[in-house]
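Apart from one protein chain that is not included, each protein chain of the complex appears where it belongs.
Coming up: subunit A.
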Amino acid sequence: MLTKLLSGDTPRSPVLAVLLIGILVCLALAPFLFPGVRSVDTAARICIFIVLVASYDLMLGYGGIVSFAHTMFFGIGAYGVALACTHLGRGFDALLVGSVAGALVAATLAFVIGLFSLRVRAIFFAMITLAVASAVAVLVSQLSAITGGEDGLNYRIPRELTPAFKFADGQILGARLNGKLLNYYLIFGSTLLIFLLLLRIVHSPFGRVLQAIRENDFRAEAIGYRVVYYRVAVTCISAAAAALAGSLYAIWLRYVGPDTTLSLEIMIDVLLMVVIGGMGTMYGAVIGATIFVLAQNYLQALMSVASDALTGLPVLPELISADRWLLWLGVLFILSVYFFPTGIVGRLRQRRR
């Protein structure tokens, strides 16, 4: 039953199994294990990035397609919800309409870009996605009448998903029983569902064709698979999943803006998360997103504590002062890519052999 749910893809490494179960339990019980606005916010971000990174892995790790437009699809989903909430009013129907519309628009756009560029060579696709993504980012910040421009949009989501809504009095293990808790579980549940769905796609007959194309597209075509159709299809699925991640982000933040959803910086983060976790493994998305988001949120604080503890010593406190956190994040990545070229998941599975 469990194997079926995981589509037969067991972790195949005891360390990985422990890590994944640990992450699952921590995320599932985050509001109770780590009560506090900041920590729950981090947990929600991890969930959202798991979806975003897994959808990117489907395209890159399984389809062998490099895209720089993944944050654009993420942004389309986020703006879908934002616009629906702004214009349709406050309600769950607006969330649903916005999410579905965002996913459809993202898939359609991916279809058009893919059909034009994937016919030729995969590198053209990468370049065209970069161009389109930049164009969309500029467009969104220019069309301020619709998108709010650089300021972005603030909107209201159903009351049941906000802190103002209390469905019971008191607290359980420090967690307030309010709408924000429900919102978190909406995000967590959706993440779990989308992730398992992507895992299933990877292990379906379609997923096998993708692997065949990644291995040898020439032969895949010769045994009867129209490579371009499969590449376009996986791009559309991946775009739709990224848009759903964006919708979740918009529901969680109650705000969208170009910086939080469309910037190229997020694109690079996603790329790093896939590489650190392990390309073409799906579970790499879980590991990569968790480590990255945790580092982003807590490395600075951790370093300032360490720096304070070392006051009085020469050079050291300066070196690990909180202002240098980006430097150390960079060092961390270089080391991880150097020591785990196949990603953490790839490395852990290798050891088993």
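Here are a few things to note about the model shown:
The definition used in the following text is that a residue touches a chain if its C-beta (ideal position, glycine included) is under 8 Å from a C-beta of that chain, and two chains touch if they have at least 3 such contacts; residues count from 1.
Operating definition for what follows: contacts and distances are computed from a predicted model.
Not shown: a single chain whose UniProt protein name, out of "Amino acid/amide ABC transporter ATP-binding protein 1, HAAT family", "Oligopeptide transport system permease protein", "ATP synthase subunit alpha" or "Mono/diheme cytochrome c family protein", is "Amino acid/amide ABC transporter ATP-binding protein 1, HAAT family". The chain that is not drawn here is touched, among residues A:M1, A:A145 or A:I223, by A:I223. Of the listed positions A:A106, A:V209, A:M303 or A:L348, the one in contact with the omitted chain in the full complex is A:V209.
The chain not shown here touches subunit A at positions 4, 7-8, 200-201, 203-209, 211-212, 215-216, 218-227, 230, 233, 237.
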